[in-house]
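Before I ask anything, let me first share the structure, which is written out below as structure tokens.
Missing here is one protein chain; the remaining ones are kept as they sit in the complex.
Up next is chain A:
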Amino acid sequence: MVSTVTTSLADVASSNAALRAFLHGLPGVDRVGADQRAAMLGTRSIKTTAKAQAIDLAISMVDLTTLEGADTPGKVRAMSTKAMHPGEGAPRVAAVCVYPDLVHVAVETLKGSGVKVASVSTAFPSGRSSLEVKVSDTALAVAAGADEIDMVIDRGAFLSGDYLKVYEEIVAVKAACGDAHLKVILETGELATYDNVRRASWLAMIAGGDFIKTSTGKVQPAATLPVTLIMLEAVRDFRATTGTQIGVKPAGGIRTTKDAIKMLVLVNETVGDDWLSPDWFRLGASTLLNDLLMQRQKLTTGRYAGPDYFTLD
């Protein structure tokens, strides 16, 4: 598919028409094929030592997330502490993800630990606000010390075909990010088709996102396997075209160790080893971590643990 794309990607965003022509020129996604391939890869059996490694890798990729209206500084502190020390012998997680006004709490708690602080922004989760507000929302989080910004795209604009607006918003937010990494949330649950997922992925990558992320976690369905597969194919093709590697973050609906391991199999089979690190693949989750820790404990002690033995979050 890449041959038609090798013309400079810089030109494609010169006008809405050019952008539209490029995105609609991307090959369509075979829905049945994508579903089948994801389902087939999901049946892989990962056991014993491989499972232990997969669990530790998955823990190190978790973006431990709390995005509730009821979040308090105390909850963010508790979650940040857990992010640094999830359990005996377990690796620390990749990042914690909070709302912009609580970033400073997470930054203070996590200072020097190596755990990154991510913040959602741009009128999360709906993205329904002016560009000005979105940029200052981002600036607020960056000023508070966020290492990573999770922005949402304007799905309304995307679905009505105003791709340039979406593009320009991402560019503007990227500029407001400074040194912080930008993750672009596509909210695939609202994009309706797999073709749109592929287009939105490319749009986000061309506009300068460092990561593409499936969902906010507020809309169902969220991070399904086929959608993640399509986004992984997009980053693979993008690297083949431009040489730039982009990360992927499925988020929302990943609750069990089995779900997480399926994701890792998908990464390994689609884009390979290069992406099997917390720098390039993340799992956005909250309840997943406890299940990973429970499975980890089962492997080390031989006993199934109960939820009573892990912190609530």
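Heads up, the rule we're going with is that a residue touches a chain if its C-beta (ideal position, glycine included) is under 8 Å from a C-beta of that chain, and two chains touch if they have at least 3 such contacts; residues count from 1.
What we mean here is this: contacts and distances are computed from a predicted model.
Chemist: The chain dropped from view, which UniProt name applies: "ABC transporter substrate-binding protein", "Nitrile hydratase subunit beta", "Acyl-CoA reductase-like NAD-dependent aldehyde dehydrogenase" or "Amidophosphoribosyltransferase"?
Modeler: Of "ABC transporter substrate-binding protein", "Nitrile hydratase subunit beta", "Acyl-CoA reductase-like NAD-dependent aldehyde dehydrogenase" or "Amidophosphoribosyltransferase", the absent chain's UniProt record names it "Acyl-CoA reductase-like NAD-dependent aldehyde dehydrogenase".
Chemist: Tell me where the left-out chain touches chain A, residue by residue.
Modeler: 302-309
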